[in-house]
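Reading through the structure tokens given below for one structure.
Taken from a larger complex, these chains appear in their original positions, while the remainder are omitted.
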Amino acid sequence: MTFVRNAWYVAALLEELSEKPLGRTILDTPLALYRQPDGVVAALLDICPHRFAPLSDGILVNGHLQCPYHGLEFDGGGQCVHNPHGNGARPASLNVRSFPVVERDALIWIWPGDPALADPGAIPDFGCRVDPAYRTVGGYGHVDCNYKLLVDNLMDLGHAQYVHRANAQTDAFDRLEREVIVGDGEIQALMKIPGGTPSVLMAKFLRGANTPVDAWNDIRWNKVSAMLNFIAVAPEGTPKEQSIHSRGTHILTPETEASCHYFFGSSRNFGIDDPEMDGVLRSWQAQALVKEDKVVVEAIERRRAYVEANGIRPAMLSCDEAAVRVSREIEKLEQLEAA
Amino acid sequence: MTFVRNAWYVAALLEELSEKPLGRTILDTPLALYRQPDGVVAALLDICPHRFAPLSDGILVNGHLQCPYHGLEFDGGGQCVHNPHGNGARPASLNVRSFPVVERDALIWIWPGDPALADPGAIPDFGCRVDPAYRTVGGYGHVDCNYKLLVDNLMDLGHAQYVHRANAQTDAFDRLEREVIVGDGEIQALMKIPGGTPSVLMAKFLRGANTPVDAWNDIRWNKVSAMLNFIAVAPEGTPKEQSIHSRGTHILTPETEASCHYFFGSSRNFGIDDPEMDGVLRSWQAQALVKEDKVVVEAIERRRAYVEANGIRPAMLSCDEAAVRVSREIEKLEQLEAA
């Protein structure tokens, strides 16, 4: 398994966390995630040092996580604070590994690597998710593929023309303009589709308007697999800044070599009090992300054995520029850690 | 995985094919099978050369198969005929492998090996399936065992006395006469059961007659795993040629090392306009092939690990002569390709 361990990964959405621990595996590492009574989130290895029971099946007792098997209790830093057996000795071997955790932008970020390297300043910005000028709806999906297949998917949003044709196909696809901007640990793929009829989804954004529009579909990648896209639409000729838009959270976290977590969201600057527009976005997410994309990438994952056994290399297209650059960046990070 | 690749295999029944592609794996090779608007069947590797999406989830556009992921289009020979991205360049790396395919006897035959060796003349005859003097009913089954276990099963039809006892047991089993005829790439096992009471199934063939009958149960094997059997019954003493009979399609195609496709059919020369007799045959197929035989061979497959770990060799019986000869032929073909 090759993972980049020294990096921030989202392990849960804010709303998934409570005093009832959540068991979730990231990078092959089982975690117990919970909010302590003082509000601070804790992330412990989900393996009791005693006999390896899942701490995430335990309960909080006096703010400490109690192992469900024989009752050892741990604080949020993983230190064993109570041993109900014998003389109650608590040697260091009873402590459990804890992981650096940051709660930001309604996301729970975990650093699975060397804690000494964990700099919260390196967490990419998803501030739109908690900005009162936006309305955010989102969710969680589990996908049976290596996370990189979904990174490839997202770094060319042109796939929507085919995969999401029912909602996102445009009649101006052949006028698509692309640009790739390479920064430091950040790559952006910009797409503009000028002067087309609104797609089904864009028409819903525009509440049915049907005059020619310009549409934008940009995406920003930050290492290792956190993406934010920008879907915008406006009457043809309107400056991009005056468009109505949705900033989309698309964050992937490896679970195993062949499965990943998908944390998604849409933060929109229009109809923010309109529950009907919430429904439009939720339907889109359920159909496009957790169904249509999932079907494609899981099928590709199932072809991995054949492809590798037969030495088949992917044939890149012009639309792959951003994805190829991102993929090289991830490889560099992997090699850096392997070295 | 040991497969004989330079051979014809059935990948689908005629009725499974349409303009909506069928995804099916044979010999560990995923295929997209579909009928083009001109009627010609195409068989492409079900892996897009771009990012390995399943072409079988695509749709036909102007008679070309469009990849569901980013819209590359392919003709029936696997050539990329349209690239909707950038300048639309179509280097040879965008072509996908196609496989020789022959539609014959209501079966779709594929050659998964070296195309230069694919000779349609080598396809064994299943003409009864489309002969107007016969009525054919059949279907498809998926079985979780190596295909050779089902070849063994079929090359001794005497197993019916036990596995299919409810329908096929005869009171004259101890008078069974056997003969094995060895040809070139063809082996036949002949069985005659003289002077017995009709089995439950034979009685249905005879519409309830209950006087002593002679019954025949022959099977012909052609390489690698295509079998045609001949079940016949007639009042005791009748020449075989005057019997009523059913010619049974029993064609196996490896899917993986431990699973296979079973294409079966019954072509009968009696009651050919009688839908009730269709039902008799369909019930038999559903009960005997897809249930009773499947249960036995899948259980044997699950015992493979124990048998191999303990070095157990099968103890052959006199009824195994044809099966043993076929198994040696298949091994010879395997060794020929390995050499």
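Which chain is which? They are A and B, in the order written, and residues in each are numbered from 1.
One rule holds in what follows: a residue touches a chain if its C-beta (ideal position, glycine included) is under 8 Å from a C-beta of that chain, and two chains touch if they have at least 3 such contacts.
None of these values were measured; they are calculated from a predicted model.
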With 2 chains in place and all of them the same protein, how many does the whole complex in this file have?
3
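As a working rule, only the chains that are shown with their structure count from here on.
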For chain A and chain B, let me know how many angstrom lie between their CA-based centres, rounded off.
46
Can you list the residues on chain B that touch chain A in the complex?
28-30, 46-47, 49-54, 57, 66-72, 83-87, 89, 91, 93-94
Under the definition above, what is the set of chain A residues touching chain B in their complex?
152, 156, 158-159, 161-163, 173-174, 295-296, 299-300, 303, 306-307, 312, 314-319
